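Worksheet: the structure to be examined is printed underneath.
Only one protein chain is missing; all other protein chains are in place.
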Amino acid sequence: MKKNNKISELISRVESGELDLSTAFAELNLYSSDANFANLDHTRKERCGFPEFVFGEGKTAEQLQAISQEIASKNDPVLITRISANSADFLLKIYPDAEYDKLSNTFLILPENFKIKKGNALIITAGTTDLPTALEAKYTLTACGCRVELAADSGVAGLHRVISNVPLLQKADVIIVVAGMEGALPSVVGGLVSCPVIALPTSVGYGTSLGGLTAMFSMLNSCASGVTVMNIDNGFGAGCAAARVINSQYKDIRV
Amino acid sequence: MKKNNKISELISRVESGELDLSTAFAELNLYSSDANFANLDHTRKERCGFPEFVFGEGKTAEQLQAISQEIASKNDPVLITRISANSADFLLKIYPDAEYDKLSNTFLILPENFKIKKGNALIITAGTTDLPTALEAKYTLTACGCRVELAADSGVAGLHRVISNVPLLQKADVIIVVAGMEGALPSVVGGLVSCPVIALPTSVGYGTSLGGLTAMFSMLNSCASGVTVMNIDNGFGAGCAAARVINSQYKDIRV
Amino acid sequence: MKKNNKISELISRVESGELDLSTAFAELNLYSSDANFANLDHTRKERCGFPEFVFGEGKTAEQLQAISQEIASKNDPVLITRISANSADFLLKIYPDAEYDKLSNTFLILPENFKIKKGNALIITAGTTDLPTALEAKYTLTACGCRVELAADSGVAGLHRVISNVPLLQKADVIIVVAGMEGALPSVVGGLVSCPVIALPTSVGYGTSLGGLTAMFSMLNSCASGVTVMNIDNGFGAGCAAARVINSQYKDIRV
Amino acid sequence: MKKNNKISELISRVESGELDLSTAFAELNLYSSDANFANLDHTRKERCGFPEFVFGEGKTAEQLQAISQEIASKNDPVLITRISANSADFLLKIYPDAEYDKLSNTFLILPENFKIKKGNALIITAGTTDLPTALEAKYTLTACGCRVELAADSGVAGLHRVISNVPLLQKADVIIVVAGMEGALPSVVGGLVSCPVIALPTSVGYGTSLGGLTAMFSMLNSCASGVTVMNIDNGFGAGCAAARVINSQYKDIRV
Amino acid sequence: MKKNNKISELISRVESGELDLSTAFAELNLYSSDANFANLDHTRKERCGFPEFVFGEGKTAEQLQAISQEIASKNDPVLITRISANSADFLLKIYPDAEYDKLSNTFLILPENFKIKKGNALIITAGTTDLPTALEAKYTLTACGCRVELAADSGVAGLHRVISNVPLLQKADVIIVVAGMEGALPSVVGGLVSCPVIALPTSVGYGTSLGGLTAMFSMLNSCASGVTVMNIDNGFGAGCAAARVINSQYKDIRV
Amino acid sequence: MKKNNKISELISRVESGELDLSTAFAELNLYSSDANFANLDHTRKERCGFPEFVFGEGKTAEQLQAISQEIASKNDPVLITRISANSADFLLKIYPDAEYDKLSNTFLILPENFKIKKGNALIITAGTTDLPTALEAKYTLTACGCRVELAADSGVAGLHRVISNVPLLQKADVIIVVAGMEGALPSVVGGLVSCPVIALPTSVGYGTSLGGLTAMFSMLNSCASGVTVMNIDNGFGAGCAAARVINSQYKDIRV
Amino acid sequence: MKKNNKISELISRVESGELDLSTAFAELNLYSSDANFANLDHTRKERCGFPEFVFGEGKTAEQLQAISQEIASKNDPVLITRISANSADFLLKIYPDAEYDKLSNTFLILPENFKIKKGNALIITAGTTDLPTALEAKYTLTACGCRVELAADSGVAGLHRVISNVPLLQKADVIIVVAGMEGALPSVVGGLVSCPVIALPTSVGYGTSLGGLTAMFSMLNSCASGVTVMNIDNGFGAGCAAARVINSQYKDIRV
Partner (left out) sequence: MKKNNKISELISRVESGELDLSTAFAELNLYSSDANFANLDHTRKERCGFPEFVFGEGKTAEQLQAISQEIASKNDPVLITRISANSADFLLKIYPDAEYDKLSNTFLILPENFKIKKGNALIITAGTTDLPTALEAKYTLTACGCRVELAADSGVAGLHRVISNVPLLQKADVIIVVAGMEGALPSVVGGLVSCPVIALPTSVGYGTSLGGLTAMFSMLNSCASGVTVMNIDNGFGAGCAAARVINSQYKDIRV
């Protein structure tokens, strides 16, 4: 039910004469409050189903603190990806209950009442070196209020590992398949399940892995029908895509 | 709802001793009957949610007839993509009620009782030249039993066209965004809706469109979070991906 | 009017017999005085409309000082791009009134009488990370004597931000549109205005952003007609290109 | 002079209460009349300074006739690029006064009262094989009401030809430099003039010309400051870009 | 077993004084008799284990006949790859017992006494469209005197097909794995067997299959250790590589 | 000789009713004991002919010690590639008899009874800078129980060096040819011998060596028939591939 | 002795006052007579050592006749490369003594008194399929008045062929080495001789030969010092480059 969408509301109010157009635009601007060094997009949750998250790279600890404070003040989860160790240490002193994952450089502050969870997302990786990207996806899904499970190190060269994961694969609502090198795992998984499959290439490998391009092109050419693909190492994007799927499956449950 | 899966069933029967392993494999093979020039994968519907479809390129009219007959005999929809005009004319004489779309080179024979439809998929294109790819996606979704609507020619250079489509965008269950050239439309659409968005690049353009690579890379780098991407001109794959989403949203309805 | 062009003048004098050819060449050389480590092109202002600017990368603080002194002695603005922090600190002691922008690594010394300004250039960016490139363009336009305004963080995934900038866009004489990732903004802007639009791709992004190539190819394939493109991260070049436009619009005003 | 812009007008009328928002959108739609196979963008002239032109590739002679009739009925010039010989012959019978250029596959129907011309655009080419692309640019500029001159075959390997064109170069308002192979000409031209220079790469060459990529990359790296670049073989786009420059220089003259 | 190598023999005879060096070179030349349009390398069999084969592309039927006659006269098998239908028909009249495979465009004339066979090569393909390349490899192995079996259409998206081929895979002496699209099959096979595995990418696929580059790069990055790779569509090369393996395993058997 | 394969054994026991399927899978899992940070694949030796080796990059000294201990406890050789100097020093204190090669960053612990050797592998390099990659291949072959010889610096620009290596080349069972830059050596070697030839490209070179892509593409296009290719700098993979060849030639000898 | 250079002469005459500058430019223009569809550069012979040659592709038989007539009227050799069979037949009727080479599509009309020859150029090819490119180089050298010898089919996989050509290689003044596929021959040749070596890559090959890029990159990375490289399939350019060498070696002999 996308009824309480801010934009639709504004359009209605303009149509009913309650609002003139320039005030409407201004009001839209109001929803984008300025933290001086970043324009937060506060209508994103209404439009897209998840609030704006924070790309930590290149931001100072102080800037991250200010942004975190503003988001947290609205009782939204604060997700910072690609955070530096220094910034994380700085924030941990202020938010001692926050979760900081060193492998994926992710920082997550959940609001106190953040309890309702929905869906069963599964993240499966080909190798252990794919874990940082997989974990970024995992924390993103958590910040979106989705339940998520992680099954690592199931590459196709040891086929028995994939096969022993079939029961896990078949009960998932959406699957993120993380792989570098030759990126073969999504084809095997896509042929075994009916739910949406999101292939997430990583830059793991050397020489002709071409920084992940080989895995990504491989996934785009998957012989399993209906597998979609994300940008290289983009765990955050894959998490959002999986959250879009789960949000669309469980429309009645609001986090 | 994935209970009546043939593979799970076989595993149970092997475990209960009802079946030995080699017979189980044989039985799996039985499900892949051989039409002499193609191995049809008849358990795909159980595993993936849609039956095996037919890639028409490089197959003779007679081969396509034989395959069609076998699939139709199981009361499954027959979808042939990339069919030649000659083969289509040949098949139309045998299946006069079939639908043949010349723009996308798609051929569709629906079973008589093919009535239940589910979901609301939306396909939106940037230009008119993206139509062939969009139509391939549309017929694929139809063959999967999904309702689908098509909104063409809404490129971002005429922003008013996109904006006037907002109501249509917001009521969709899943959106396929088709674009060539600079591939900008998925970023705009992805920022306006909360449902899953599948970006489908086309080879429309010349020079540095690089046969669709530019549109595809553009979509992989979308600033709208959680947009997933298909291979270039792969309308069939995008249709299957959208069907995976709708199937997961409407698990109780079986086509 | 380009009448007082040094080359035309020399050709006339040679034709009139006032000058022989080898002396003419020598005289041309005279205009390129040698500061020992760089050949300054002092006729560039006559030929191209703006004086020679300084690429700071790889030059020592002492070299930059010598060059600055020579340019400043002719009452021309001194623009140094890609300057190191050390060199900037060194020069700031000598030129305390100079402007040093740390984000874009640009250093600008304006002559005392540098007052006349012309035109209205607008620089609009998709994200905040595009700012360093945008600022390099801004300082270049300033050094060329052009008025310039900067509107940051107007990416297409938050369409309301672009729309609220329409009045600003429509009053500009020339627009530089700065974007990384999928580079979609120039297509949207190009479809909204009639003035020259210069698309400036940045290397912002990762994975398939390919160091800015994706944004650049996207811009070269813009569905908005008549958008021109610069090299990746080349804020200096975009500033010069915009200055060429403004100089051609305001021929009677000389800075 | 952008006052009589349809969009601004609509915004004003909505703000004044004269119009409600959905009617406004509908009215915008009215301006995009549907010729059944193409959505013409009739507000483009107000927004961008030139009317919508027709990409002839893949359209039938009958479709082109219908579109031509609709555009011509509004007294706008009809420009069809990449037209087939057959379609051109068909249209010539209907529009005997139209101009059909076989080299560039361009077709131009000018309205009777199409008399006012403005500006001095110059198109210079490196070789004779660059002519088709150059002519596409020339006819586009003509359709935009701009005066245009063409100087062909001035490649840098015969430097005397470039030098003898210097007077022509220095009196132009905007220059389109067309070159394939190594794409060196824009660097030489850009160093000789102060007006906007638009580099237009062509796919002329073989082997490592890479279908024009080499010329284009070369132009993007021009050592002459402020040269902007178009997509390969995109004479139409270069013509529009030059028209944007001239329109911005001669705002008071309306074609 | 490499004792009766012609080069070693010549070196010995030169060393023993039996032969001077220029005569030795001349004698080497004698082994390369000239059929006027091709220099056949008649010592290749001694050096490399298989005779020179014929690349049919671009050679006339008459030229192929002459070459065939010369090779056949030495009682060697005549293998012509990439032959045109016309040339094949022409040769079939002269060599009615020859085998002509239309799918792979291969032509094979075996000498009468060609009876001894050795080894068990297995060729496995991911899809049916990989067959032409697989068959080229098959006929090459046959011409080298090796036994060969072909198992088609075992792509990883239908994992049960691969698993049911495990017994076949485990009894092979060398395996050629043929796949296009994402090229995942060699990784699965390589993880199941201990014999040499030769991955053979095909140009099957579209869009980002990049004419086979994606499959090839995927195979070069296989997570299964010790998989080697051939050039795209190079069935002939893969056949020769497999023959090298079998020749080295069965040194005592000479065909 | 592949009889005592664990998988075949399990299949037999399941078929005979001795084992149910889920226990079989569990048993397979038992063979993959978890060292907490890595899943070792203990059936690989049975399946592929060599045990799992360790990729040292990104693992701590303590992790490497734990893995080494587990592998060594089964009396298997411990091969660690791409080890850091620190980790190597740490391990040398624990395993003073281990071999640590600084040039290739390889660490090798051989079990006490590791005595039986088989085959004659030859590694030949074009230049001295190819040595690190060549040595990685050499230690891998040693860990597989294969005899190996190394002939360095035999580039084709000094043809006499290649020629003087002919006797060495002709007595090898399998040859790994290591080259960077133009990668020409495998073509020359492949034309001189009949045994399997594995071309191993290195990233040696600059400019258009493209990080080894040029050498690799060169090798994939070798005019010598039947040369197979590995990924760039993948000495480990080439060693495994050569071991597969030797294992298949000497099936009766078990290390 | 470059004394009778037209440009130097003009400069002297301008300096001496004998000529004014605009007349000088006009006179330069006079030397570029216009055959209506092509601007011939008649001072090229003075500047570059060889006259302007004709690129036949895309020119009609009539145009080629007119150009030929003009060049022949000045007693210069007429070289037409990439000529169509039709045009060649047409011209042969007019110039029955001309030489037309079907393999390389080259047409050569030598003036009656064209007798003096100089130098010893050698063209050596790796395969027979490299012949068309090699022959284009051969006819270009002939048109430049240079003696030239051709040694075909000397690829490195049959090393004895290269070695038997050593005497031929060592007596050449300049060598053009033509090769496709892996492009290894120039490295071998460059290591055997002291004269200038021009590597000429061809597009011979398939798959990863990448249309000749692989051969070209290979040659650019040659381990033989001082080998220079031409564009792919550019036999004409290689011929000119070799002629530059020979002209510089035999300055006193004028053709």
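To keep things simple, chains are lettered A, B, C, D, E, F and G as they appear, and every chain counts its residues starting from 1.
In this text, contacts are C-beta pairs under 8 Å (C-beta built on N, C-alpha and C of every residue); 3 or more make two chains touch, one makes a residue touch a chain.
All figures in this text were calculated on a predicted structure; none of them were measured in a lab.
J.: Could you list which residues of subunit G touch the chain missing from the display?
T.: That gives, for subunit G, the contact residues 2, 5, 7-8, 44, 47-50, 53, 166, 170-171, 173-174, 190-198, 216, 220-221, 224-231, 236-237, 239-245, 247-249.
J.: When the complex is taken as a whole, what residues of subunit D touch the one chain not shown?
T.: Contact residues on subunit D toward the absent chain are 126-127, 155-159, 162-163, 181-184, 187-188, 190-192, 205, 207-210, 213-215, 217-225.
J.: For the chain that got dropped from the picture, name the residues of subunit F it touches.
T.: That gives, for subunit F, the contact residues 128-129, 153, 158, 160-161, 163-164, 206-209.
FYI, only the chains that are shown with their structure count from here on.
J.: Go through A-F and B-C and name the pair with more C-beta contacts between its chains.
T.: Answer to which pair has more contacts is B-C.
J.: If you average the CA atoms of subunit F and of subunit G, how far apart do the two points sit, in angstrom?
T.: The answer is 49 Å.
J.: Any idea how many Å lie between the Cα centroids of subunit B and subunit G?
T.: One centre to the other, that is 55 Å.
J.: In angstrom, rounded to a whole number, how far apart do the mean CA points of subunit A and subunit C lie?
T.: The computed centroid separation for subunit A versus subunit C comes out at 39 Å.
J.: Would you please write down the residue numbers of subunit E that are in contact with two or more other chains?
T.: Residues 7, 44, 158, 163, 190-192, 207-209, 213, 216, 220-221, 224-225, 231 of subunit E each touch two or more of the other chains.
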